[in-house]
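Working notes for the structure below.
Every protein chain of the complex appears in place save one, which is left out.
Chain IDs A, B and C follow the sequence of writing; residue 1 opens each chain.
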Amino acid sequence: MERVTLDLLNTANRGAFVAALGAVMEHAPWVAEEAFGARPFSGVASLYQAMIDVVRNASDERQLVLLRGHPELAGQVAREGSLTADSTAEQGSVGLDRLTEEEFATFRRLNDSYRAKFGFPFIVCVRRHGKDSILRQFSRRLENNISAERETALSEIFHIAALRLDQRVDGPDRLNVHGRLSTHVLDTHAGRPAAGVAIEFCEIMANGTSLVLVRAKTDADGRTERPLISRRPIPIATYELRFAVGDYFTERAVRLAGPRFLDVVPVRFAVAEPEGHYHVPLLVTPWAYSTYRGS
Amino acid sequence: MERVTLDLLNTANRGAFVAALGAVMEHAPWVAEEAFGARPFSGVASLYQAMIDVVRNASDERQLVLLRGHPELAGQVAREGSLTADSTAEQGSVGLDRLTEEEFATFRRLNDSYRAKFGFPFIVCVRRHGKDSILRQFSRRLENNISAERETALSEIFHIAALRLDQRVDGPDRLNVHGRLSTHVLDTHAGRPAAGVAIEFCEIMANGTSLVLVRAKTDADGRTERPLISRRPIPIATYELRFAVGDYFTERAVRLAGPRFLDVVPVRFAVAEPEGHYHVPLLVTPWAYSTYRGS
Amino acid sequence: MERVTLDLLNTANRGAFVAALGAVMEHAPWVAEEAFGARPFSGVASLYQAMIDVVRNASDERQLVLLRGHPELAGQVAREGSLTADSTAEQGSVGLDRLTEEEFATFRRLNDSYRAKFGFPFIVCVRRHGKDSILRQFSRRLENNISAERETALSEIFHIAALRLDQRVDGPDRLNVHGRLSTHVLDTHAGRPAAGVAIEFCEIMANGTSLVLVRAKTDADGRTERPLISRRPIPIATYELRFAVGDYFTERAVRLAGPRFLDVVPVRFAVAEPEGHYHVPLLVTPWAYSTYRGS
Partner (left out) sequence: MERVTLDLLNTANRGAFVAALGAVMEHAPWVAEEAFGARPFSGVASLYQAMIDVVRNASDERQLVLLRGHPELAGQVAREGSLTADSTAEQGSVGLDRLTEEEFATFRRLNDSYRAKFGFPFIVCVRRHGKDSILRQFSRRLENNISAERETALSEIFHIAALRLDQRVDGPDRLNVHGRLSTHVLDTHAGRPAAGVAIEFCEIMANGTSLVLVRAKTDADGRTERPLISRRPIPIATYELRFAVGDYFTERAVRLAGPRFLDVVPVRFAVAEPEGHYHVPLLVTPWAYSTYRGS
């Protein structure tokens, strides 16, 4: 996706403005068109707010058209490859393009129930969720009454728009749409950062299976080269860090009768705030460890 | 199994003595017969030592007969139900009576290689090992030379005999054949023992599967009613404790946005000393925990 | 003090009964005399309750006489050596017999204000408090109105009576008048209890000075031979445990460049429940430690 500067947007004509931002709201270039009048924008946040205001001030009918313009999650349209480019990337990010037949059937059943009850498709900002979390949201929101659910759907659209804007526009400020998840291993046996510890970072599914997202080794400072997740929301999900501390201590010539008391240490936790900072360190000796939510 | 007092053994005639202890060494009542002469015994430990001395002082040929008198592990004899009562219970304790065809084939292959190299069956005190540990021992001991391996096999026979004696004889002392594995949950959020925490205690297999050994809830003192393992050796194996701390804190009205940062906390560790005391506690808040090998 | 069994009290004549228990309430043998009628007692707790009931059912005037029968804390009577034996031991336990002139003057000033406001002396169960806590109670209770303070004074008398009964009577039950304070050192560098750690257990005064109460060394299990406080209430006070972990690790040949990062580790905490169980362990490596209120 080509990025554009806020300065350029502030001086562009209406056509160029809408060409750049028309896809921020799904199948609703009119939102960008009407926001054009609020120029100039002092920052990306005020551009974003202007687009939200356009939607908020639109009539109920127009809002409904906006809601109905969204594709179903994991729906037939996706299967046929007729999603917008944004939606394709978003749904792919959480694996909705790689569902088993059984999962596909579950989504179809939920989609049908939802549309029957509310008259528009289920909308969720998929980049902020793991697959299990999307299914939990789906079931939970089916219990809503229609006005609460319209409000929820709009707020999801605004989450989606924020991420799309963030991908398109460079300005003096950034929208608060990114989280960060990091770790750190401290060797409290030797009193220094633990270097060279192999780490697996996994997502844990509701059915107990796990998916390795990142494999890394700690550096001289006990950290991974990059945060485990950054520059995007952290999907709401359950994760597990697996630290190969047994190998680490053996390589450092700490003599341990086999099998070692601690070998691979699993630390399991869930993320509830996609835009939050999660630092999950490990303080470890061959016989003890602790972990916590740091910052 | 009927238990007998050491006093009774010290005053029994030779026939009764051998009837009580003849099966302590597999298919080798002569060990009990010869130990009879060393009476009276001041404790179970000295009775045990007397039986060891009989074996140690026996000729190489007689020792070889003793070794050859042991059944194969998970062997054809077991399948046909012709094991001694002791061997049946021992092999069953580690699941050798419930092998898959593939595992059975592995054991057969190892048994064949072992017997071909050493001329006697592979002997191990199965109550001191999990299934994976037995297979590791098997492969490792196949690398031994014959004299080292005969010595190893005898020491395993002595482990087996100690446990069989412990099951049969009451005396003023106890053989050191039992380990203990326990846990404890301390709520460092509220500064008191965590009562009512559901715990699963599992054995973790090399292939990643897990077998729930105990399900328990902590009592008012944060402990389980009984130790997780006691009154027997702790099999050498990898274990996992799973503490349902998310439910615990929710029940105690600690408000946590869902999903909870900590839900089920897994603590994975291995046991290397079957007769050791392993205390593996959890100190926990909704946001942090630590664990260690205590005593 | 001679102890007597509850059985004996249940069958004694009135004279012997009052001889044994007359001093449980200060200068008020009539309480024992009237409780005599409630015999037999199934346990020490019911004997205790009977004595409380006598006081509760007494007239206001008689209660006032009871209150006035108590000596001043650290008062002139104590200086002249005319306290009852119980009061002498109790006031000595917290050091009220070893005050500086300045402290003595403070107590006199408080005693005078208190007596002027309430018409009876300040009564507190001194065994349940450190000196600083007594002074805090004194100032705080001077703010009470007279009816609240009479109630408070009675409840202190009942605390005193419980401890005096506990020192005199053996029965099938025990009054809940004792606390316990203990520690434990776990070496999480080596994965075992830390044996031979020198410990100082101190009371910390409000003026910053400290008083060593116990010096001890940990045994093979990482514990002290006896609890640091037991078989009595834990005085409400601030305490500090000082663990000589630097020497411990040096003796265990852990090489540490001097000066050692951790040498004497101070753990400072306060006790608020004299009858509670406080377990304050230390988990320690040469580079890290943790402590908590355990049980």
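Please note the rule applied: a contact is a pair of C-beta atoms (placed from the backbone, for glycine too) under 8 Å apart; a residue touches a chain by one contact, two chains touch by 3 or more.
Fair warning: this is a prediction, and the values are worked out from it, not measured in the lab.
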Exercise for review: Taking the full complex into account, find the residue in B:63, B:87, B:133 or B:188 that is in contact with the omitted chain.
Suggested key: B:188
Review point. Which chain C residues would touch the chain omitted from the figure, given the whole complex?
Key: 133, 236, 238, 257-266, 268-273, 283, 287-293
Practice item. Could you please point out the chain B residues that touch the chain left off the display? Key: 188-191, 261, 283, 285-288, 290
Review point. In terms of residues, what is the contact footprint of the unshown chain on chain A?
Key: 186, 188, 191-193, 221-222, 283, 290, 292-295
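Following the convention adopted for this analysis, only the chains that are shown with their structure count from here on.
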Exercise for review: Round to the nearest whole Å and give the separation of the Cα centres of chain A and chain C.
Suggested key: 57
Study note, to complete from the structure: Whole-angstrom distance, CA centroid of chain B to CA centroid of chain C, is 48
Exercise for review: Could you check chain C for residues that touch two or more other chains and list them?
Suggested key: 188, 191, 283, 290
